[in-house]
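A single protein chain has been removed from this complex, and every other one stays in its place.
So, chain A:
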Amino acid sequence: MFARTSALVFLPQCGQVRNMATLKDITIRLKSIKNIQKITKSMKMVAAAKYARAERQLKPARVYGNGAVALYEKAEIKAPEGVANKHLLIGVSSDRGLCGAVHSNVAKAIKAKIATLTGEGKEVMVVNVGDKLRNILQRTHSNYLLLSCKEVGRKPPTFTDASIVATELLNMGYEFDQGAVIYNRFRSVISYKTDEKPIFSIDTVANSENMGIYDDIDADVLRNYQEFALVNIIYFGLKESTTSEQSARMTAMDSASKNASEMIDKLTLTFNRTRQAVITKELIEIISGAAALT
């Protein structure tokens, strides 16, 4: 109140005058914020339903994905150090926004990895699943993009989607030695963490030291096995990513609705004050007019 009166007084050379908002302005603003609040509330409900389904599907997918990387962990497969090998990064996000920092976290992780790898003189290419990630990376790192996938995020991801991504990737013909799938691992409704799972090429796995203990593997079997493992890891990343995205969207829309209702409360108070001020002004005019007559 105090600030407003001093603002009214302090009107030096600027020709513009900032009037006190009229009742009509406040009404318009109030209506638009109420509409926005309805929209964010319904988006939150939709995201909550999708999140519940995604989390249910995540349980078996997690067991499946952990089984797929078990070989890499138990055999401690790693690419030979020091050799200038080619890297492949697969970033998993989606097409839709309004979900908090999901996409930018993956993009940040990818950018950091590109910086370290190019600093060490290694070659790296990026496959992104999801339009949002492509938009972010295209601005600065467009020459690292190998393959882009759209129409992600509308429906829950299936194993077929992962196999399509893997097939296209293998058909591109980029002979990578090792790489990683960068995704958002789901921890709980309110938290997720950007994580990565390693992927290796057929040669890296075959030449790794501990592979000797595995009996009787010929090249064909190993190639089939590796391709299947690649699809599994991509599928796992997709499932975790969707769950994190839906939970992040739920939280974002929830806080948007809360902010909107706070604004509505404040504006309603301003509206009432303005309304009372208008009434008071009219009363004063009437009374002073009457006083002038008598």
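FYI, a contact is a pair of C-beta atoms (placed from the backbone, for glycine too) under 8 Å apart; a residue touches a chain by one contact, two chains touch by 3 or more; residues count from 1.
Operating definition for what follows: contacts and distances are computed from a predicted model.
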- request: Name the absent chain as its UniProt record does, using one of the following: "Transcription factor PRE3-like", "SKP1 component dimerisation domain-containing protein", "Aminotransferase, class I/classII" or "ATP synthase F(1) complex subunit delta, mitochondrial".
  value: "ATP synthase F(1) complex subunit delta, mitochondrial"
Task: Check each of A:S42, A:S191 or A:N207 against the chain that is not shown and name the one that touches it.
output: A:N207
Query: Where the complex has a chain not shown, which of A:I33, A:A47, A:A61 or A:V152 is the residue touching it?
result: A:A61
Where the missing chain touches chain A, by residue: 57, 59-61, 63-64, 67-68, 70-71, 74-75, 158-159, 206-207, 212-222, 224-225, 228-229, 232, 235
